[in-house]
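A single protein chain has been omitted from the complex, and every remaining protein chain is retained in its original position.
Presenting chain A:
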Amino acid sequence: MAAPQVPLTVSQRLGAILTWGGAAAVLFFLLVPIFAIVPLSFSSGNFLTYPLPGFSLRWYEELLTSDKWLPALRNSMIVGVSATIAATVLGTLASIGLNRARLPFKPVVMGLLLSPMIVPVVITAIGVYFFFAPLGLSNSFSGLIIAHTALGAPFVVITVSATLAHFDIGMARAAASLGAPPLTTFFRVVLPLIMPGVASGALFAFATSFDEVVVALMIAGPEQRTLPREMFSGIRESINPTITAVATVLILTSVVLLVCLELLRRRSERLMTGAN
């Protein structure tokens, strides 16, 4: 791809320097908060300032022994996993249905299914707040799980639909023509091929729930305080080093999620090119 080596003009060189310099500065801006908060979690001091007085794991100890953070993590996992399962099952079925036939009003249906992603969360939150209270769903896990399922399902619909767009329907037809019942075709042929899309949708749905705080602020009771909810009050009231330990754990979680997504993307590419 190398273009013939022409010496760069001054302005071209200037342009390159500006681009690289600008990009480096912006990437620094993007990454510095993340890298600045991690070392503080290993500080032996009480204050969130540099230089660190010394190294210690006391904030992680605090995290593991507190009666606040572990229950919050447990609540987040309960809500996140349940909402992810519900969103993934509902979203995958819906995407397959949308992909399979030319349904009337398809754009309207699609718009409705994706709308939880577009409407500002605070509106969803107050809608749910008014609506769930008379049904006895506020201050309950079920209410939070229902709301998070609605917020996460659009991501599943998008990722699975994207995968299905490249899916070779001939595969399913071949299975059916060889005598496989529809369910067998689905579980043995279709699902394995669209699995990367389903899994990335699930990861998106989980990440959405795991980081959601506005709905949790509105409808979660003291028994359902999630990790983001605790972090919100932690930052608002008195930010202490335990929060940096929580933050470090969450950063690690997002690194793991990111790696999983990248692996899924590669697998999906392989599967799709292999299918052709």
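In this text, a contact is a pair of C-beta atoms (placed from the backbone, for glycine too) under 8 Å apart; a residue touches a chain by one contact, two chains touch by 3 or more; residues count from 1.
Everything that follows uses one rule, which is that contacts and distances are computed from a predicted model.
Choosing from "Putative iron-regulated protein", "tRNA modification GTPase MnmE", "Anti-sigma regulatory factor" or "Polyamine ABC transporter substrate-binding protein", the protein name stored in UniProt for the chain missing from the display reads "Polyamine ABC transporter substrate-binding protein".
The chain that is not drawn here is touched, among residues A:112, A:169, A:191 or A:263, by A:112. Set against the missing chain, the residues A:175, A:207 or A:271 yield one that touches it, A:207. In the full complex, chain A makes contact with the omitted chain through residues 1, 9, 11-12, 15, 18-23, 26-27, 29-34, 36-37, 40, 47-50, 90-91, 93-94, 96-98, 100-103, 107, 109-132, 146-147, 149-150, 153, 155, 157-159, 161, 207, 210-211, 213-214, 217-218, 228, 231-232, 234-236, 239, 243-244, 247, 250-251, 254-255, 257-258, 262.
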